[in-house]
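Heads up, one of the protein chains got dropped from this complex, but the rest are sitting where they should.
Letters are used for the chains, namely A, B and C, taken in the order the chains are written, and counting of residues starts over at 1 for each.
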Amino acid sequence: MDIVGFIVKLFLSPQVFAPIVFPGLLTALVVLLIIIWAERKIAARIQMRVGPLYVTRHLGGVLQMLADGTRYMFQEFIVPETADRIPFIVAPILALTLAILPFAFIPSAPGFSPISSPLTLPAVLAVISAIPISVLLMGWASNNKFSIQGAVREAFMSLGYEVPLFISAISMSILYGTMSLEEMVTKQFIPGLILNPIAAFTFLVSMIMSAGKLPFDIVEGEQEIVAGPYVEYTGIIFGIGMGLAYLKLYALSLIYTIIFLSGWEPLPKLLYDIYPGIAGIFLFVKAFLLMLFIVFLRSVYGRYRLDQALKIGWRVYFVLSIVSLILSLGLRVILNV
Amino acid sequence: MSCPFGFVMVGRLEESARKATKWLVEKTPIRSLRDWAITFSLWPVHFTTSCCGAEFAAASAPRYDAERFGFLPFNSPRQTNLLVVEGTLTKKMGEAAKIVYDQMPWPKFVIAMGACAIDGGLFYNSYNIVRPKDILPVEYYIPGCPPRPEAVAQAIIMLQEKVRKGEWRKA
Amino acid sequence: MLSMSSEFVSSRLLFKEGDESTYELFIGPQHPASGHMRFIVRLKGDIIVSVDPDIGYVHRTMEKLAEGREAIKAIPLLERLTIIDSHNVTVALVTALERLLDAEPPPRALYLRTLLSEINRIASHLYGMGIAGIMLNHSTMFMWAFGDREVWIQLAEELTGARLTHTYSIPGGVRRDLPQGFKEKFEKAARYMEKRLQDYMKIFLLNPQIASRYEGVGILKKSEARRLSIVGPNLRASGVKYDARLADDYGAYKELEFEVPVREEGDCMARMLVRVEEIKQSLSIIRQVLEKMPSGPIFAEKYLKLLPPKTREQVLKTGHVKLPGIFASLKLPAGEAVARAEMGHGEIFYHIVSDGSTKPYRLRVVTPSFRNVVLFRYLPPGHRFMDFPAIYGSLDYFPPEADR
Partner (left out) sequence: MNGEKPSWLIEIVSKLSELGIRLDEAKNVLKMEVAPESLREAAKILIQYGYDHLASISGVDWSTKGTIEVIYFAESYEPEKRGTLIELKTATSRENPKLPSLVDLWPNALLLERETWEMFGVVFEGNPDLRRLLLPPDWSGPPPLRKDYRVVEEGIYVEYE
């Protein structure tokens, strides 16, 4: 019965398993639920209160986000008649596909990357930088004054953080000499963080800016423009909008672990022999811890003003990424690694 | 969708799809899942009507933390399913309450908080007061002026039980 | 009205000036950063051109109702003006009534009134700092300030029996005497509060991110503050040393030394720091009150002897005042009375005109937030749109008291 074998082999092949199951869609969904719950629990713990609890009384309210998500599923889906109907519905779906595409490039074990091409790093960054365009479309299509303000802010912010993001990533690829994520990990005897700390810091902060987490929570700034581009969205489409930021954060933290924290480095040999797909456990653990730290910032900071954030983006982190570029060029020449 | 050639076919498809989902949602497993989800994610819209807002904020403050019930005050009416009328509803605020209620998506509930929201309270004979029950379908009334945060929590629990048992669709 | 709100949905360019166009935004009654009012904000790009505060959403017609009810009923009615700072509202009203009835409260009652006024001032300042925190999406400051406010609400509940609506002072004195063990409870709360104020400074006011949002934003010059008759911490943050507690003699402020904190910069950070300073001052005032509290009756002799003898002993023994029958239809002698008091938000002003009947002929109250509303018209223009919540939060504006 080769059909069943064929299907199993197909499912287990890197092209299907990595993007769908391990660092891809299913784990992203689980990470989405747990990270948002962890964010509310950590913030609650700092703020002397309990946070979501009675959803699953004994597990500390883990399924809170599941409850919120399914509630969105069953809510009435309103398309305001002043809104432009087709782009109003299509824009969030476009944003979601763009947010899921990076998992097609992210490897999870040495020989196990869905698309093993020498240019996976720029491909991932290109896909992630396309998301603001669809958020812009969302804000424009719902024809509401606050959402137009939100869309304009998203445009400003995306310019502010993408340039440092790209330059610090490119400076690391210069250091390693390759553009493909898989080879980057193999080349990392010392974690990238120690080699070029400036690039690591700029990448981290522009990652926070791109995911719209505090203190750069400017796009859906509740206190000024109600919910930014997502004002008019109800039901599951708003669920997608809200999950978008966390999906982007998850993809970027995976890339951050691969570039700077030497990916799946302490490779558990026996897991690799059984099945390479699940060998990248440490990649996932490091990325998850990084996300917990970023999510913890929510209870520490307020919100920067739009012009302050842009000033930081352009004056501080753009310069820092240029410095990191020069540093990695110097390192490359000296160490000729 | 308004594509021209498939108009006849699409028209019936959309309408039958809607009927199918309505039938599917009423089946017990999906229905209980929906009721469980709505029970634990009652998000009130950020709409302080009058001075009971102080006790409503105290209800979600650390001591009487209402987020234990999944009760997260959210900012836009589109994403919420609970409108808490906190205190006296003046004429001007009444119109705003009506607009906010209409903007909220379908499974939505209204809680009237405070003696003023029940029947005018201390301002029963004022010329600028509207009773919430005249303009909004109110589910629960919370007595007290202002009601203690425990009373707000009690109202949330009662609404959760009502939604969990699924009686909210009969009305 | 509905026609106006439909504009809310459709985007409408007000008028075009050359290439720029003024963009009108309704920060309406339902908005995370507007409270119970609507601001019609006109923006040019990111700069605010003009803000028109449209108040009146919580106009519960207090003055009209006070004219229709007996004088004693005006106390619980007017308490709902500022429910988070209710005793400072009623202490001014009761002082005005006492000036009309010329009933002199015993010194112990004055001290008890000052005690509850200061507890309410701390609670009101914490409420203001919490709202200022959530305006910058700093949810930790909101939760910490509201959590610590519960400490003071519980203290007030021990003293008067109600969380917010105490109705503590009545013409001629106060309703309850000091419960036992109040001093130790207060000492515990004061130590906790002093420790927490350092935490607030660390997480919020000295946090470089919040400091960059607050410093140099919403600067209110001294002359501007005097001209627009601003009151409360907003005035003292602009360098004017004025406090109604020194201007009008109510409560025991004459026998206590306390210093009025004043800052010169006049921006949002100065306003917040003045509030933190005032909390410290209130703590020291309460300590002095609890030390110097004289013993004696808590209700004026003039009304005490109207009680039948048996209830009079019970009142003196238990310290719980029973209102004499005459209070139901207390005849206010014809005349006028004026009283001022310092609330958390500023100075409240009462003017009672009575024509000898049981109901006041005219009761005029001007609340501090009504005098601060004009700041929304003068401060934001010229700032960026994202400065608006920072300015709104730092002004500690409470709409129900402004709309009366």
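Note that a residue touches a chain if its C-beta (ideal position, glycine included) is under 8 Å from a C-beta of that chain, and two chains touch if they have at least 3 such contacts.
Please read all numbers here as calculations on a predicted model, not as lab measurements.
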> Among the chains in view, which touch the chain not shown?
Replying inline: B, C
> Quick one: which of C:45, C:68, C:216 or C:333 touches the chain that's been left out?
Replying inline: C:68
> Hey, which of C:247, C:306 or C:334 is the one touching the hidden chain?
Replying inline: C:247
>> Looking at the full complex, which residue from C:197, C:228, C:276 or C:323 touches the chain that isn't shown here?
In response: C:228
>> By the contact criterion defined above, which parts of chain B meet the unshown chain? Give residue numbers in ascending order.
In response: 90-92, 95, 125-128
>> Take the complete complex as the reference. Which residues in chain C touch the chain that isn't displayed?
In response: 1, 4, 55-56, 59, 61, 63-65, 68, 70, 99, 226-229, 235, 240-242, 246-248, 328-329, 336, 338, 340, 347, 349, 351, 353, 358, 361-362, 364, 366, 370-371, 373-374, 403-404
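The rule we apply is simple: only the chains that are shown with their structure count from here on.
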> Distance-wise, how many Å sit between the C-alpha centres of chain A and chain B, to the nearest whole number?
Replying inline: 33
>> So the centre of each chain is just the mean of its C-alpha atoms; given that, what is the distance between chain A and chain C in Å?
In response: 46
> Among the residues of chain B, which ones contact at least 2 other chains?
Replying inline: 61-62, 75
> Which positions in chain C touch two or more other chains at once?
Replying inline: 31-32, 143-144, 147
> Can you list the chain B residues touching chain C in their complex?
Replying inline: 45-51, 53-55, 57-58, 61-63, 75, 77, 88, 90, 92-93, 95-96, 99-100, 116, 122-123, 125-129, 145-146, 148
>> Which residues of chain A touch chain C once you look at their complex with the stated criterion?
In response: 43, 46-49, 80, 82, 143-146, 148-149, 214-215, 217-218, 221-224, 226, 298-308
>> Which stretch or stretches of chain B touch chain A in the complex?
In response: 1, 25, 33-34, 36-41, 61-62, 65, 67-70, 75-76, 78-79, 81, 105-107
